[in-house]
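Left out: one protein chain. Kept in place: all the others.
This part shows subunit A:
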């Protein structure tokens, strides 16, 4: 039986176990004078039976499915005549794919050597036997588990404690999964980064000023040495992020002040969701808005005043990105401004301060750490943004501070390096991981600083 069919079967068994245990617990309780004489509610006996039924069965299923392939492969390989044993992993996978193709009927057995055809039929029988064993074992364990729990439905046994403990462990596993995933991602990026630094020295990566990741595919190719200096990418990132923040911070902050201090309740409840809608627009949409509307407009404007502007410019990307992160700044600032206790406002107003004086002298300073935290979060968002830059700022790694020229960013280079078919042993592809690592470190630092500031602010009024 296939794994896909086994899962619903286990589910059905679990439900049956739940129902049976529930009924049994009531039946056990009835002669004693009702469920109040049980140590736990019928639900807990039933839930425990369900857990006993499902969890061991699912664990066995997962382990079996996980190792099944490897075990069968080694059995099949071992069955081959000694002289045809593969001597490298590459050859082994070649032979195995041939065998499985024959087994699946894609390849006529008459066209392959006899030992391959034999191995193919062995593969087929082993696989079907494995499927059957697996199904029988899983169902058996499910039934055994449920039966065990069913026999332990008794008034003096406290099922509630077992269920609570099990649930706590399940929750822990879920939490651990998220952490492990993050750790896994970081770990794999670090590995690839180290491989990259085997090929390109870390000093060249960090301090060289030219970026041109094309490497020679063949030894006799000319003019493709590859240059991996990250500085132009980082200056491009910084330039665009700075422009974005120049737009987002004033607009976001002032709108937050308006919303939290001046706007009426109705106004606030209308404007705030609309403003937050900006954060929900896909960045691709911002991207073509930047590329098709803003960038040409800036070019025409620059030409009118006699400046030379590229049709893809850092300014266009930065402006649109700024609009995109306005809600980050405004929403977070609005929250922290609202978190400033009302009695601060009252204290200032009662001394005869106007609303704007109160804002400027009391509320803004009190909320400043939180506002800075919000701005830093917006900044890390800006640094990580890719799509707008791809479309509006270009791919050319220029080392420039002129916002009218086209620049590129770290994220854009990562995207272009990994798009399409790539060989994973060239410095070009591996450099993407080094860039990713660097970006990860930078945004991590920004986030840590932001969180620190926000936390410090929280303690102030508690």
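Keep in mind that, in the parts below, a residue touches a chain if its C-beta (ideal position, glycine included) is under 8 Å from a C-beta of that chain, and two chains touch if they have at least 3 such contacts; residues count from 1.
We take it that contacts and distances are computed from a predicted model.
Its UniProt record calls the unshown chain "Phosphate ABC transporter ATP-binding protein", which is the correct pick from "Cytochrome c domain-containing protein", "Copper chaperone NosL", "Polyvinylalcohol dehydrogenase" or "Phosphate ABC transporter ATP-binding protein".
For the chain missing from the display, the contacting residue among A:30, A:190, A:351 or A:448 is A:351, taking the whole complex into account. Contact with the chain not shown here comes from a single listed residue; of A:88, A:106 or A:342, that residue is A:342.
Across the entire complex, the residue among A:82, A:106, A:203 or A:264 in touch with the chain not shown is A:264. Where subunit A meets the chain that is not shown, the touching residues are 264-265, 341-354, 357, 361-362, 365-366, 460.
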